[in-house]
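The structure is given below, and queries will be raised subsequently.
All protein chains but one are shown at their positions in the complex.
Chain IDs A and B follow the sequence of writing; residue 1 opens each chain.
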Amino acid sequence: MKLLIAIVHDDDVHPLLEELTAKEFRVTKLATTGGFLRSGNTTLLIGVEDEKVDALIEIIRDNCESREQITTSPAPVSGTAGVFVPYPIEIKVGGATIFVVDIEKYIKL
Amino acid sequence: MKLLIAIVHDDDVHPLLEELTAKEFRVTKLATTGGFLRSGNTTLLIGVEDEKVDALIEIIRDNCESREQITTSPAPVSGTAGVFVPYPIEIKVGGATIFVVDIEKYIKL
Partner (left out) sequence: MKLLIAIVHDDDVHPLLEELTAKEFRVTKLATTGGFLRSGNTTLLIGVEDEKVDALIEIIRDNCESREQITTSPAPVSGTAGVFVPYPIEIKVGGATIFVVDIEKYIKL
């Protein structure tokens, strides 16, 4: 038995939890405070049998991997002279950190 | 030294913490968010000497074990014709998940 501690972006939590639940993984979601660093992250605890660790990591990868997203450039502050033509910009979203810890004893009461 | 991570039902937290405190276990209570799954649970971190692990698990079992409770059937929505006779129904309450993790180093500053 392993304990997976996954720190994922808030934006990715909802689809990730849906897939994990559909595949019957048991997840506990901890609150991560909006501190001045790492705000916007959620910490998940997932108990998992050894032989399912890789499948679990794949699911997290599919939903949370760091990736580039095309967004539209923000409009300039009003009052700027001239015509504003929005242009696409790339931003980086997602990303996750996973710790896999060995469990000595796992008990379900 | 072991670290016990216990996920217990909110309803069982208060009596459990009272007993753990009385028996001088040191507990840290993490906030578990009200996500769409596992809401209503609390995660506890408990550092414990190897030889007290079994006693600690027994205390959690005594306070949190999944069990049946007799409750009264809810009254039907008003407007239903006839006389309502409440009857007892069994519901399942409690339950806990415990992970026991080995600690390489334990430091108290």
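By our rule, contacts are C-beta pairs under 8 Å (C-beta built on N, C-alpha and C of every residue); 3 or more make two chains touch, one makes a residue touch a chain.
As the structure is a computational prediction, the values presented were derived from the model and not from experiment.
Undergrad: Touching the missing chain, which residues of subunit B?
TA: 1, 3, 13, 17, 21, 26-31, 42, 45, 47, 101-109
Undergrad: When the complex is taken as a whole, what residues of subunit A touch the one chain not shown?
TA: That gives, for subunit A, the contact residues 2, 5, 7, 30-33, 35-38, 41, 43, 53, 57, 60-61, 64-66, 94-102.
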